[in-house]
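Here the complex is missing one protein chain, while the rest keep their positions.
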Amino acid sequence: MIRCPVELLKKIFNLMLLASLFLVINLEAGQWQIPDSITTMPGGSKLPYREKDGVKEFHLIAEPVKKEMGPGFFVDAWGYNGSTPGPVIEATEGDTVRIFVTNKLPEPTTIHWHGIKVPSGMDGVTGLSQKPIMPGETYKYEFTLDQWGTYMYHPHYDEMTQIALGMAGFFVIHPKSFRGSQPDRDFLIMLGEWAIPPGSSKPIPSEMVNFNYFTFNSTVWPTTPSLSIKTGEKVRIRFGNLSMNSHPIHVHGTVFRETSNGVERFNFDAQFEDVTVNVPVGSVREIEFTMDQAGDWAIHCHKSHHIMNGMGHQTYSLIDLKLDSAEMDKARKLIPGFMLMGSKGMGEMFSHEMHSMPRPKNFMHYGTPGPFGTIEMSGMFTVMKVRDNPEDDKGGWYQNPPGTVASPASKEEIEGLLEE
Amino acid sequence: MIRCPVELLKKIFNLMLLASLFLVINLEAGQWQIPDSITTMPGGSKLPYREKDGVKEFHLIAEPVKKEMGPGFFVDAWGYNGSTPGPVIEATEGDTVRIFVTNKLPEPTTIHWHGIKVPSGMDGVTGLSQKPIMPGETYKYEFTLDQWGTYMYHPHYDEMTQIALGMAGFFVIHPKSFRGSQPDRDFLIMLGEWAIPPGSSKPIPSEMVNFNYFTFNSTVWPTTPSLSIKTGEKVRIRFGNLSMNSHPIHVHGTVFRETSNGVERFNFDAQFEDVTVNVPVGSVREIEFTMDQAGDWAIHCHKSHHIMNGMGHQTYSLIDLKLDSAEMDKARKLIPGFMLMGSKGMGEMFSHEMHSMPRPKNFMHYGTPGPFGTIEMSGMFTVMKVRDNPEDDKGGWYQNPPGTVASPASKEEIEGLLEE
Partner (left out) sequence: MIRCPVELLKKIFNLMLLASLFLVINLEAGQWQIPDSITTMPGGSKLPYREKDGVKEFHLIAEPVKKEMGPGFFVDAWGYNGSTPGPVIEATEGDTVRIFVTNKLPEPTTIHWHGIKVPSGMDGVTGLSQKPIMPGETYKYEFTLDQWGTYMYHPHYDEMTQIALGMAGFFVIHPKSFRGSQPDRDFLIMLGEWAIPPGSSKPIPSEMVNFNYFTFNSTVWPTTPSLSIKTGEKVRIRFGNLSMNSHPIHVHGTVFRETSNGVERFNFDAQFEDVTVNVPVGSVREIEFTMDQAGDWAIHCHKSHHIMNGMGHQTYSLIDLKLDSAEMDKARKLIPGFMLMGSKGMGEMFSHEMHSMPRPKNFMHYGTPGPFGTIEMSGMFTVMKVRDNPEDDKGGWYQNPPGTVASPASKEEIEGLLEE
C-alpha cells in the first residue's frame, strides 16, 4: 500500500512508456514529450508538450475522473487528462505557449492561468474574458511567458463546483537562467478539501465549511506517496492552495526557510525560518531545507481534523460512554453520521473491536501499519523517508540507532520522580 | 446596473451637492466640507468635517440603514450617517480631531478607533474605557493624531451584533508630508460577511461560520462599482477586514506589491510581490501596482464560495440528479434552503429554465450580462476596467484586439492533439 522508491521508479517508467506511446501516435503532428526537470508532483504527472513553429503546444482535457483517494476509496472527481490535480504544465520564461482545452465535462468550463500575465481575452473569466467552452468544444489559449515562478490553473466557470471536484493544477515556469544553488528535490503539493458523505463517492460542491477529506495532490495517506530523500539533500516543496481554508503545513525533523510565494523569490533577509508554513487560499508557498538527519519524518497539516478522514460533526461527546453499552447503541441509532468514536477518545477507533463494527460502504478505514504499531493519521499527511543511503533502504522504515527511541523508563530512572 | 464612469461622476457631483447643502445649513456653526484627496471608497462616501478652534470636528450618527446590497436586494443593516460601511474619516498626521457620536440605534453603542493611539478613556471599550452611549445620547471623543496610515473605526459594545450588521468604517490618516511617488488611484475596500436567510432582509448576527453574502463595501457585484483605471496609472488598494474570516483577494492582470499593513509602510525589501493578498481579521493590507495592460480584469476573493450569493449549506449533491425530475421535486420539498442547484453543476443555475423556478422573496438573482455572455460571479467580486483612454470608453466592456480572445480551435489546429 505504501509507495516505496521502487514503486516510484516503476511509476516513472510507466509514465515514460506512456510518453513514448504518444510519440508513436503523434509522430506526424510533432513529437509529444514530457518536460525534463527534477520538479515532480508526488502521485501525479506532467503534461506532455510538442514544439510547433517555435511555440510549445499543450493539450488539456477537462473530464470526469474516477480517483482512488485512499486505499480502495474511489471518488467521482473532475480533473484534467484523467487525473486530479491536473498534470503539471512546465515551461520556461520567454516561451510562447499554445494550450488547447477540450471540454469533456457535462457542463461548460474555461481555464484561468492564475498569476500569469496574459492578454485580457486569454484570462479565462467566463462572460468577461471569453465565452464558456461548451461540452465537446476545444478552445485555444495562446500567450508568451515573461515571468517565472509557481503558478496554477483552474476553471473560471462555476468554480465552486469545478474546483471542489478536483479541477486544479500547477503551472511551473522555470527561469531562463537559474540563479544561486538549485535544490536536489523539487516537490509540488496541491492542497485539497472535500465533503463526501459516508458511503458515497460523490463530493458535495456546495459545502463551504464542513469538509471531511483533506488531501495532498487529491490523495490521503497512505495513498499519498512518501518522499524519498537522501541525507544532506537540499529539498524544495511548493504548496498550492485552491481550497476554502488556509492549511498550516508542519514539517518534522528540520527547520525550513520560507523562500517564495511562487511569484517572487524572497530577499534572503525576508526568508523566515519556521517549522510550520501557513498556505493561504489562492496562494503558493515555497519552503526549502536540507535534511541533515536520517529518519522517518512526518509532514502534515497542523489543523488536527485535517489529518483524519470521514469525520462526522454531529458526534456527541462519548468520552465517558462505555463502548458496546446500551447508550452506545442508542447513540448509534439517534445520531446521524455517528462515527463509531471510541468511549475513551479516538484511539479506540483503531482497535479490533471497533474495526468489526458495521460501517457505511465506500467508507475509508484508516490506521496504517507502521514500524511501531498503527499510524493513526491520514488526510493531509505523508512521511519524508530520509536515509543516508536510500538505495539500501528498499522503502522500508527507518532503522533507529540504539538508544534513540522513546521507550519505557526503568525502575531506577523513575525513582524520585515528581509526584502530582 | 453596472456603474460606469459617467455614473460615478454623477455620484461625485451629487455628493458635492450634498456637501454644499451642508455648507448652507451649517453656515453659522462652521463650514462642513468634504476632505479633499484622491482617496475614495467605491460605492461609499467621506465624512464631512468643520474646523473649530484649530480642531477638526466630525459627526458620526450610528443608526439603522436600509442598504441595497445587490440589485433590488435590500438589507436591514446598521451603519453610520445612512451608510454601511460608515463614511471614511480622513485627517492628517498632527491633527487634533473631535468626533461627536450620536446614537440612533435601539441599543447602546461606543466607538473604538482601531489602531489609533488615544488616551485610555477615549479607547471606546464599553465598561472599561467609558460608559455606553445610550440611545439618543451624543458623546464626544477628542484626541491628537501622531501617526499616519490606514485605520478603522467600529463599535466596542455588543460588537458581535453591531459589526455583523455593518457598523465599520475606515479612518485614513495622511502623512504630514508624502514620501516617494504617490499613486494615481487610491481605493478603500472594506470586506464583509453576512448571514441572511433566504427571503429575509435581516442579517443574523449570531452566525459564526455559515455566511451566505460576502461584500466589498457592503455590496455584491454588480452593485459594487467597477474600478475605472487608465493604463499606466499607479493604483493603491487598501483592504480592511472586520469580518470573521481571512479573505484572500486575487487580482487579475497584474503582479502587485504588498506595501503596507496600514500601520507601517513596509521596507522595500519586505514588500513581497504576489497575485493574491490574504487579509486577516482585524487587519488592513495595502497593495500597489501599475496596470500596464488594458483589459477587463477581475478582482475577487479566492474562496470560491465568497463569489457566490445566497448559498444554502444543506444542499445535497445533485450532480447526477436530472433537472425537473421527481427526485428534484422531492429534494426541493425535503431540503431547507434548497438552492435550485443544477444537476450538472452550478452553471445550470443561470439557464432560463432555472430562472423561471420559484424562488424565495428578496432573494438575489445573479448572473450579470457581460461581453461574452453571463458573468456568473457575484459577492466579493468586481472588475478593473483598464483603458488606454478611459474617457472614450463610456464604461463599456473592453474591446479586445483581434486574435487575443480564447476561442474555438480550428480543425487543422486540433489535428494530432494529445489523446486521452
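By written order: A and B. Residues from 1 in each chain.
Here is the rule we go by: a contact is a pair of C-beta atoms (placed from the backbone, for glycine too) under 8 Å apart; a residue touches a chain by one contact, two chains touch by 3 or more.
Just so it is clear, the model here is predicted, and its values are computed rather than measured.
Visitor: Which listed residue (A:146, A:273 or A:388) would be found touching the missing chain in the intact complex?
Guide: From the options A:146, A:273 or A:388, the contact with the absent chain belongs to A:273.
Visitor: Check the options B:73, B:157 or B:187 and report the residue that touches the missing chain.
Guide: B:157
Visitor: Which chain A residues would touch the chain omitted from the figure, given the whole complex?
Guide: 209-210, 246, 248, 250, 252-255, 269-270, 272-276, 278, 293-298, 302-305, 307-308, 311-313, 315-317, 319-320, 339, 341-342, 344-348, 368-377, 383, 397-398, 400-401, 404-409, 413-420
Visitor: Over the whole complex, note the residues of chain B touching the chain we left out.
Guide: Residues 22, 25-26, 28-30, 32, 48, 58-59, 61, 63, 76, 81-82, 100, 102, 105-108, 110, 112, 114-115, 117, 119-132, 137-141, 147, 157-164, 197, 200, 202-210, 242, 244, 246, 261, 263-264, 266-267, 269-270, 280-283 of chain B touch the chain absent from view.
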